[in-house]
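This structure is in structure tokens; I'll ask about it shortly.
Apart from one protein chain that is not included, each protein chain of the complex appears where it belongs.
The first chain written gets the first letter, and so on, giving A, B and C; residue counts start at 1 in each chain.
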Amino acid sequence: MKGRLAAAFATGVSIPMIAAMAALPRHGSPDQPIHTHVARHYIEQAPESANLVTQVLLDYRGMDTFGEVVVIFAALVAVLVLRARGERPLPAPSPSPIVGFIVRLVTPFFALFAFHVILTGHEAPGGGLQGAAILGGLVLMNGIVFGPERARAFLPTRALPWLQGAGPLAFLAAGILGGITTGFALGYPAHLPVLHEAMLVGVELGIGIGGAVIFSRLYLAMEA
Amino acid sequence: MNELFDLVLLGLLVLTALAVARSRDLAGAAILFAAYSLTLCLLWQHRGAPDVALTEAAVGAGVTTFLFLVVIARTSE
Amino acid sequence: MSVVAVALGLLGAFFFMAGTVGLLRLPDFYSRAHAAAKCDTVGAGSILLALAIALGPGLAGLKLLGLVILILIAGPTASHALARAADRRGIEPWTREEG
Partner (left out) sequence: MTPHWLPVLIAIPIAGGVLAPVFSRRTASVWGLGVLAATLGVALGLTGLLADGVISYPMGGWPVPFGIELRFDVLSAFATAVALISALAIWFSSGSQGRVTSPEGIAVLLLCAGGMVGFLLAADYFTLFVFLEILSISAYGMVAMSDERGAGIAAFRYLLMGAAASIVILLSVGLLYTLTGSLNMGDVRLRLPDGGLPLYLALGGFTAGFLLKAAAFPLHVWLPDAHATAPSAVSAILSGLVVKMGVIGLLRTPGLDQLHELLLWIGAASLLGGALFALVQDDLKRLLAYSTVSNIGLIVLGLALHRTGATIHILNHAVVKAALFLAAGAFIHRAGSRALEGIGRSMPVTTAAFAVGAMAVIGIPPTAGFTGKWLVTLGALHAGRPVFAVILLLSSLILALCYARFLVALAFRPARADIREAPVRMLVPILLLVALSLVLGLVGGRLAEFVGF
């Protein structure tokens, strides 16, 4: 009964949705508003080497990206606040020597790749969040294979409350710096190319490291 | 040919989504969900959005699957 | 060059095919995992190798070679972990006498 109801509801919702999608302008036709209005402006203004997506995300729509970084942070504090205390920790798994060896072997390469993704984000596909997920996945992988203690060893305990907020804090710093140099909060100074580059890299690094810490803490909050 | 590839991926997407919804086994559902994410990732890449594809692979198929599995292991002991 | 690439690609396709048939037809967990591992290592490996050869020397080809190495490491490790976990769970391998 419940399943039928859900199926009927899903059908009832999806039919108008599909109908509306069919009524939308055909995907990719060049004279549609989606291609002629702000998007065209972004493409015409972009410098040659830049990754357009990251340009839009960090520059034109930097405020949104800031908000998204805060969303991830909010998810972490929401989990930390409700985690049950005093539960017995799971017994540490005894990894097979083969799996252990392979994980130890690939860990540095993984980390290198993650930082590559973070740092080249503004020129190629990639960026802070993707790198953060790879770095965080690396910590999780170590935790699952060797037990949560090993995962915790990756995180500096003292600096943790600062590092987990690295994403929003980097954005705030860039926002203030941009405000001073361009007169507008979250502006990027085009006339100071070195500072501009430094701000972009700083924000990406903040998102990457902060995000990785957040993913790892989400995992540790459940394990211990 | 290009359209056909899209259609096959879209069909696979629907199939994996249905499989996730119908799966009785939570761990199985998590794995199927990862398959769903990877299909979606291919679709993004093929539609010319490599940034989104990378995010989908790293977050959708990677970290969330890990977290799902940890939660399942933690709650079903 | 392209002959080698096509041959490798066909080889990969064959191993994928064989692996899939094995996954469907073999009797127990261990043998099915064994078949699936072939898809990963030999199948995907030789197809990637074929692509790298077809692309010729360059950054993209190098990246594909890196992927081949990664797959050769990760695939067998994953199969090993799966089989070990199944063994710990007490899943008995299939033998002819039982079946």
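The rule is simple: contacts are C-beta pairs under 8 Å (C-beta built on N, C-alpha and C of every residue); 3 or more make two chains touch, one makes a residue touch a chain.
A quick note: this is a predicted structure, and the numbers were derived from the prediction, not measured.
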- [ ] Over the full complex, note down every shown chain the hidden chain is touching.
- [x] A
Open item on the list: Using the document's definition of touch, tell me which of A:A46, A:V70, A:A124 or A:M141 contacts the absent chain.
Closed with: A:V70
Open item on the list: Looking at the full complex, which residue from A:P95, A:G121, A:G165 or A:G208 touches the chain that isn't shown here?
Closed with: A:G165
Task: Touching residues (missing chain, whole complex) on chain A - done: 16-17, 19-21, 23-25, 32-39, 41-42, 59-64, 67-68, 70-71, 73-75, 77-82, 161-162, 164-165, 168-169, 172, 175, 178-179, 182-188
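Everything that follows uses one rule, which is that only the chains that are shown with their structure count from here on.
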Open item on the list: Between chain A and chain C, what distance separates the C-alpha centroids? Give it in angstrom.
Closed with: 32
Task: Separation of mean Cα positions, chain B and chain A [Å, integer] - done: 18
TODO: Report, in whole Å, the distance between the mean C-alpha point of chain B and the mean C-alpha point of chain C.
DONE: 21
- [ ] Mind pulling the residue numbers of chain A that touch at least two other chains?
- [x] none
Task: Touching residues (chain side chain A, partner chain C) in the complex - done: 96, 98-99, 102, 105-106
Open item on the list: Residue numbers of chain C touching chain A in their complex, please.
Closed with: 70, 73-74, 77, 80-81, 84
Open item on the list: Which residues of chain A touch chain B once you look at their complex with the stated criterion?
Closed with: 51, 53-54, 90, 117, 125-127, 129-130, 133-134, 136-137, 140-141, 144, 215, 218-219, 222-223
